[in-house]
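Removed: one protein chain of the complex. Kept in place: all other protein chains.
And now, chain A:
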Amino acid sequence: RVWRSQDTKLSSTSATAKPFRKNPQISHAPRPETLALCFVPTTVPMAPGLKRFTDVAGDGTPRLDDAAGEELVCVERAASVALGSRAPEPPGTLFITTRRVIWLSEAEKGRGYAVGFLDITLHAVSRDPEAYPSPCLYTQIEAEADSDEEDGDLDSEADSDSQLPKISEMRIILADAAQLDSLFDAFCHCAELNPDPTAEENEDSDLFHGEGMTNGGWIHGDEDEHMVDGIDPEFFIPNPIGQNGGDDLSSSVLEVCID
């Protein structure tokens, strides 16, 4: 039972055909963290995570942020999403762009969701029936920092409210489960296109003190298993990595490690 949509002509998608709809709130600097909200007609304060998405062109495709270089990467028809622990939505179309994942319902025009790749913290192909009845792409979404609530009642949302209860898990179910691996790869590719902005700013600064990531943390470890007593305090001195200008440290490390 394969569901196929008709007539979605991606070659003439709105991504290139339609002009970008001006929104006075948008700055034209392509900052990824603003893109996710550019197309929501109602004014919503900036917040991470999954959002309702309604900015749909006449041909049924989502309007992309051409000005910021957002491009379509792939499309999966007959895709359903299951938010949190809710049942899967009726099938729709999944649009993967260079910035976001957008899902538009086929049955309910105007119903859709979008989440930026910056907020997709993890994704994996799930095929274990004990984990979930259908094979799917399992994703975790960065919810707001102060969120305690998991899935509230989505149906009780006022239609004008594009904020959703804090969704931290989303599963994407494809009619053709064999496509899950290539969807996984597409997600990997797009995640790599969307590095953390603070990571880029700190690229030349000391990773030990950098934002997030595994700075220093993995040296601490748990139970001090990997901690050497009296580890040199110099270790934590802020010094730019990779700016020693002299030795190629990485090859030094490699040489030493080779047996």
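Note that a residue touches a chain if its C-beta (ideal position, glycine included) is under 8 Å from a C-beta of that chain, and two chains touch if they have at least 3 such contacts; residues count from 1.
We take it that contacts and distances are computed from a predicted model.
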{"item": "\"pyruvate dehydrogenase (acetyl-transferring)\", \"Phospholipid-transporting ATPase\", \"Sm-like protein LSM2\" or \"pyridoxal kinase\" - which is the UniProt name of the missing chain", "value": "\"Sm-like protein LSM2\""}
{"item": "Among A:76, A:106 or A:142, residue touching the chain not depicted", "value": "A:142"}
{"item": "Where the missing chain touches chain A, by residue", "value": "85, 120-128, 130-132, 138, 140, 142, 168-169, 184, 187-188, 191-192, 195-196, 198-199, 207-208, 211-215, 217-218, 220-222, 225-226, 228, 231-232, 234-237, 239, 241-247, 249-250, 252-254, 256-257"}
